[in-house]
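Accompanying notes for the structure given below.
Every protein chain except one is present and positioned as in the full complex.
Order of writing sets the labels: A and B. Residues in every chain begin at 1.
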Amino acid sequence: MSTLQPPVLAIDDLRVEYPLADGSVFTAVERASLVIHTGEIHALVGESGAGKTTIGNAVMGLLEKPGRIASGTIHIGGKPLDPNKGSAEGVVLGRDVGAVFQDPMTSLNPLFTVESQLTETMRAHLKLDRAAARARALQLLKDVGIPEPQRRLKAYPHQLSGGQRQRVVIASALSCDPKLVVADEPTTALDVSVQAQILRLLRDLADQRGIGILLVTHNMGVVAQIADRVTIMHRGMVVETGPTAEVLRHPRAPYAKALIGAVPRIDARLERFPVIGEEGKGRAAEARAVLRSKAERTGAIADGGPILSVENLQVEYTTRGVLPGSKGHRFRAVDGVSFSVNSGEVFGLVGESGCGKTTIANVVSGLLKPTAGRVTYRGHTIAGEGMVRCVGPLRQAIQMIFQDPYSSLNSRMRIGTILAEPILFYRLASSKAEAAADVARMIEAVGLEADAAQRFPHAFSGGQRQRLSIARALGARPKLIVCDEPTSSLDVSVQAQILNLLKDLRDATGLTLLLISHDLAVVRQMCDRVAVMRNGKLVEEASAETLFSTPQHPYTRELLSLVPTLDRIRGEAQAA
Amino acid sequence: MLKVFLSRLGQAILVMLVVSAVSFVMFRFVGDPVASMSRESATIEEKTELRRSLGLDQPVVVQYGHFLARTLSGDLGISYRNQRPVTQLIAERLPATLELVIVATLLSLALGIPLGVLCALKPNGVAARGVQALSLIGISTPTFVTGIVLILVFAVSLGWLPSFGRGQVIDLGWWSTGFLTASGMTSLLLPGITLALYQLTLIMRLVRAEMIDVLSSDYIRFAKARGLPARYIHFRLALRNALMPVITVTGLQIGSLIAFAIVTETVFQWPGMGLLFIQAVSFADIPVMAAYLLFVGLMFVIINTVVDILYAVVDPRLRARSA
Partner (left out) sequence: MKTLTASPGLITRIGAPISVMVAGVVALVMVACALLASRIAPYDPTDLASFDLINAELPPAFSADGDPRFLLGTDNQGRDLLSAMLYGARVSIAIGGGAVLVAATIGVFLGLLAGYYGGKVDAVIMRVADVILSFPTILLALLVSGIARAVLPGAATAEWAPVILICAIAIHEWVQYARTVRAATMVETAKEYVRAGKVIGLPSRRIMLRHILPNVMSPVLVISTINLAAAVLTEATLSFLGVGMPPTYPSLGTLIRIGNEFVFSGIWWIALFPALALVILVVAVNLVGDWLRDRFNPKLRVKR
């Protein structure tokens, strides 16, 4: 790293403001500084609203209106960026600065071929003729590792897989040999295995081409795996910056400590997640005690016996043919899956997107009918062959919590009404007043104040909504709760709180949990037993300890080796 | 491609069957054809004879079968009002209406697309605001009012353009055209503009909305991040995406232009099918109404099928699915 060369990117004391309609000013970024040298990957990490994306946009001059750079400087390759024009003299966006966005599905124009989208940049900036641009595009596709590049040139985006599209996006960012690439959450929309490939590609670009990369991400594992340096942001401010290993191993700022502590580890199981300022626990313990005594009165809980069993389950989707009578395509989402869940345990179902795990969740909770096989709850068949007539009362025992806290509560209804619905529907309260008391207890049990019942969902944060969603599930006094990716749309610190809550509720009331997740680390922290799925089939089932320490199936081993985690920090492995 | 075509054809036939059934029901059950077609002084025997000659004494399904067969062979019955074959009446009037619709469509596309793009690119500019305001008035002014105003200004006050009729037309066998004479062209202007105005505002608003939508998409952001020139991004990339729905809507609108022509033709005394139809409605001349319904249904189905196939040709996503 030559010190004679100016850094690829130098940000000094940057402040970005958004004037609001009411005349006040929202400060998105404040006193932010960072430097990126040739061949360096610098991660900008933080939770949503931390201002990390804003910095990326400011560097590219793509701040959303009416955002503006209020003070501070940005130098790209030593040249200052003019805050009014959003660009630096002699620095051309697309030629000197490349960009990679989060979602490869939407970053490419669906109406143009890969070739057209790759060559247009080169033709605009490098003044290449058609043939030269084409040759270069072909070379780029080879460089980013796309198989059969010749054929892919003619392809339209929808004919490529997500990973291939992201490679095309990267190729396009590289097309004019930029010195700096801004990558905004480049792997967030991708599966673990594809993510690993893309990360390796980015690392190679930095090492081999000497490109400086500003990597905006929320994923600490990704940071650990490929970043040389990291800057942690919180509410628009830089809280800590330094070499990756140093910051991740020994964070100094309290927020950085808390954030890193909240990241689920894959190497060892902890009792609880350390969290930053947990939501007021108040009367939670008291409320949970009442729940427990009620549960005990209605029957034995957590006796350890099998509570749910899935036998040879099969689910097929048929897409309708175009012409009447013509056969549609059949797609087997779940193909002969069997497992059983014991009372009181947390059972994890893990796999990449499209592996069929959510389909199983839907069958268990009664949202979907299986094509073959069956699901039994305490010996009663609740779905599939030989289903009992009167499933209703059995349904009550199985409730569900969902992924997206912003859509899982009806925004037009008060929290109290939403939470009372299952209680009144199952006649678990003899009067509205009793139901209201029950609702208050549920709200307290999930760690919120009882007056939440008076308000509408939009008054709550994502984490609080997820708590309310759990409270609604508790209202039906279930024995089993199906949790479908309950934390995958939450920030890591909020995720830690919700996972702690689920653990506490399980311990307090003897609930059984079926946890569906794509995140191996979350599964590691939460589950007693784990089943791994791939393409609709179960590939391995074992106790969590065994699965994570001595995985048997090659696919499990591959998945485990690919997960970017905090305990495998780049540089340290090489040093060791 | 064949699949798309076949499925569209199936749908088209279905729609036409429904339309023909409605048309038949109107024909058969609405009003009393015998009473409409015979003189007030007709005797009972005369009426029975007429009933038999019209086939009204047979079972309904058989009548529908006959109706379909006759329709397919181009026989749409005889107008109650002027006792001439309906097919002949429509054939005479068809060229006038279609020429009017073609002029209006071209006008609305030629002006609507650029104006829509202008409003999307510079939403706060003076020109865009002016166009937006005008479009609001355009969409809120009934066609007949526009027509009357245009007549008052350009025909009555200024005396520049004719206010009614087609002018001099030239017969090309079965088609009479006004495109080939000066008076025919000047006669087309006012009704053409009147008919185009409403469509123009629709297309302009659609292009604006689509363009704004496309401009905020990720792939346009990505194109900006690659430093492509704004002109290139707007006119080569974004416009193409924005124009996709315009194809569909223009297709749909041609169908409704034929119907909207009813009003324009009334105002300008334009001798097209619309005028024929409105006269039929006032006289409850069911055969003409039924035939017109069938005809508009057919036009709509043909245009839509063409548009869908065109769409499949233009959009690579659909192209791949049908391949």
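Keep this in mind: a contact is a pair of C-beta atoms (placed from the backbone, for glycine too) under 8 Å apart; a residue touches a chain by one contact, two chains touch by 3 or more.
All values reported here derive from a predicted model rather than from experimental measurement.
The chain that is not drawn here is touched, among residues A:266, A:360 or A:476, by A:476.
The chain omitted from view is touched by exactly one of A:6, A:49, A:210 or A:261, namely A:49. Listed residues A:395, A:503 or A:568: the one in touch with the omitted chain is A:395.
The chain not shown here touches subunit B at positions 14-15, 18-19, 26, 30-31, 136-137, 139-145, 148, 151-152, 156, 209, 212-213, 216, 252, 255-256, 259-260, 262-263, 266-267, 277-278, 280-282, 284, 286, 289, 293, 296-297, 300-301, 304.
Listed by residue number, the positions of subunit A touching the unshown chain are 18, 20-21, 26, 28, 48-49, 53-54, 64, 365-367, 392, 395-396, 398-400, 402-404, 407-413, 418, 421-422, 425-426, 456, 458-459, 469, 472, 476.
The criterion applied here is as follows: only the chains that are shown with their structure count from here on.
Contact residues of subunit A toward subunit B in the complex are 60, 62, 92-95, 97-99, 101, 103, 106-113, 120-121, 124-125, 156, 158-159, 169, 172-173, 175, 182, 322-324. Put simply, subunit B touches subunit A in their complex at residues 3-4, 6-7, 10, 217-229, 232, 237, 240-241, 244, 315-317, 320.
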